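Just passing along the structure, written as structure tokens.
Apart from one protein chain that is not included, each protein chain of the complex appears where it belongs.
Chain IDs A, B and C follow the sequence of writing; residue 1 opens each chain.
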């Protein structure tokens, strides 16, 4: 048996027990989970903004250690430290064969932490092709941010940023910060807009360590408005109007934040005459993940981690994230440790 | 003196007289206008949907013959048949130097037929770089459709059609038809949606002569709905909702029609999760025009011309276009002939 | 048991017997082969230009009928007509995870007809993801040319043809013809250079049926030299010098033909100053295949088939291809029929 955080019918997390999963098919790998990042999506499930299967083990931004491998696994061996790519795809459907693994037709029952058991647990079994070796000089703390980095790369690709020109990122949560760091690393000057002062301070600290120049952090007030930029990424999800105001002619706006309630009124003629692109990227595609693994080796993403809890402390973990907007944030990236970290 | 159709204060066209323009700067070319296509924009000015400078000579889709050249013109010589590229740009401003001639900062006073004298007249003077030689085997009738083709190429580029996959075009006016012909020529299967039966019939006739297969023409009713396609181009300008319904996941919608009153409500989450791109292309860039000149040589675009009038008959010319939507269209492409055609 | 053409140690084909392959893993599919195209590579093996494993069943451009499926196959069912994608990839190695399935690290033992049994036989077993349903209105004869079309798409992609501009194709064998047809369909004017008059005549017949204009077929003499074009594709494999002469400044040359003995002397300064790209495409990537399946439905590729033989007639099949260059060709595409066609 093993410990696991299960989703209840009334949308709470509960520490329970689950049979330890086992290697069944020849490419399966048993991983002892070290830690799992808490994603905005996890929080959305608990507050009812995004739905998941009751009874599921939640969690998907995981890193851990290989414990056992199936007979046809050649790239991994017990003891290896690995990163989980939680965006599964079948590799056989029409979309996968076209390379659009992010629109795989075989998603049902394969969304880790949503309708298939995830990594807020001590162990997990996954096919080898969804496990990536952590480079020797990369810590678990950095590696756990690989998945958000893959999301960022996907959205930056969708932005089609012209020749490393300036980028505005709306929202300085973990996703906004990872986007900012990635865009800056790829040569763009970045302006981060964040209304919360805790997050602005935190962002300053993080970024100033990363780069000597090229990232500004500003408030959301109308006085703080940055110059128009060729690319604006909305990591909040309900800021399309602002994003269109902030983007240059011939520029592009990327919707990256999830907000199921958001609606926006657009004028098609403005899109036409200003030559704008309003874009969504979907999930990342398969090839974004190995790119993210490589890129993470060069970016000190571990600095985003502000809090660390055990499986038992899960209520505290979500408490620091549940702060009402009025009261301000008190956390950035929160990780939950499993058997691999705590035993 | 020469004849010219002038815009009155109360938004009518009036046949008047104007001094014949003369070659002033070393790169100027005097062109005797053969004919000018009537563009949706011309009609929009007269019905008050788009504004232009009272007193201006309207018209911009022009072809004609070189009559006189400035001392530094080397590429053209009197007698040459030429196509006008009416989308002027300065070549010196920030945007032009970046190659974004379509967002030239020096537009004021340089929009032909809008705030600078156009080609519903007998003569016109223009810089050599905005005049393109008509290939020997291309007629004036075909050449006059080069400018709409440049618009189509610009919008097809903006669509970033994946590997010649299917395209849906909403609206089978001249612009929709040119888009359909160009997209089909570039390898896509095309479905044209048009609510007017006259236009559907006309479209059938045109297209069936061009291509043996690969273009469908359907009505706008809900029964006629084509399959979802990776690309949808709205040449009406107020069909964004329909376009989003018709586009495949990971696909793109291009807003091409002008409608200053159109508004649409979009859900950013849908754009994100479906991986959509909603795009406007602005005007075409400089390099689209020579591409259009070359491509026109291979496409029998002259078949779009349904009516032909003289400058004197300008009221009839707009009458066939002014049909109320309720009563249906009775024209497709209308051209107005000037000195070069009628003397 | 079943019939199969086996490669002997002294590089001949021999009709022999082989155990009928069986469905072993859950995604396996047993296919009764209808027919297989003879590829330039097959001939290269027999004349000693390309090496293959003695004892192997040769043949890879196959179509056939599903006879039996493994328990996890959902997309196919017995009776389905299918096309084989013979360019296998593991889907798990570093290169596959990056989307570069054409450089899969797991090629050894997986090259169909080279070091793994192929389709000059009555039956074949393959994983479902390498079998594509033949669209209802596509014949086996057309479908058998899907694989060459996938090769052509891969090489046209590598060419990065600017906006459907002209293409020169050197060599009018099956590969050159498929490239020409695909490039023309995608909007380019094409010139085919072929030194053999039988092939030029055949090319004319094929192409004239496909397209009303836009493809020229010329000889290889210096008098026939076409205009420089932005793209030149060498399907012979030893014509790099000619290709560089024929390509426009800022253009690209694609090496598509295999010639293990070819060498060429290039001047780097010419490449630099003329802004040239000399490109090889490798094998096609996974997503090229479904694109080829779709595109084949629109192109009457079956017209390339000039000869048809049974497995027993294999010597005749290669005889029509073995014509010495001096004596000229007498065949274009040759297919060999198996159980699915002949029983």
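One rule holds for everything that comes next: contacts are C-beta pairs under 8 Å (C-beta built on N, C-alpha and C of every residue); 3 or more make two chains touch, one makes a residue touch a chain.
Please read these numbers as outputs of a predicted model, since none were measured by experiment.
**Student:** In the intact complex, which of the presented chains make contact with the chain not displayed?
**Tutor:** Contacts of the unshown chain, counting the full complex: A, B, C.
**Student:** Could you tell me which of B:91, B:241 or B:328 touches the chain that is not displayed?
**Tutor:** Final answer for the missing-chain contact: B:91.
**Student:** Which positions on chain B touch the chain that was left off?
**Tutor:** Here the touching residues of chain B are 27, 75, 91-94, 97-99, 128-129, 285-287, 289-291.
**Student:** Could I get the residues of chain C that touch the absent chain, sorted low to high?
**Tutor:** Per the touch rule, chain C residues meeting the hidden chain are 100, 102-103, 158, 234, 237-238, 240, 249-250, 255-260, 262-282.
**Student:** For review purposes, identify every residue of chain A that touches the missing chain, sorted by number.
**Tutor:** 153, 157, 163-165, 185-187, 189, 213-214, 291, 294-295, 298
As a working rule, only the chains that are shown with their structure count from here on.
**Student:** Distance between chain B and chain C based on Cα centroids, please, to the nearest Å.
**Tutor:** Chain centroid spacing, chain B to chain C, equals 42 Å.
**Student:** In angstrom, rounded to a whole number, how far apart do the mean CA points of chain A and chain B lie?
**Tutor:** Taking the average C-alpha coordinate of chain A and of chain B, the gap between them is 44 Å.
**Student:** If a residue has to touch 2 or more other chains to count, which residues of chain C qualify?
**Tutor:** 291
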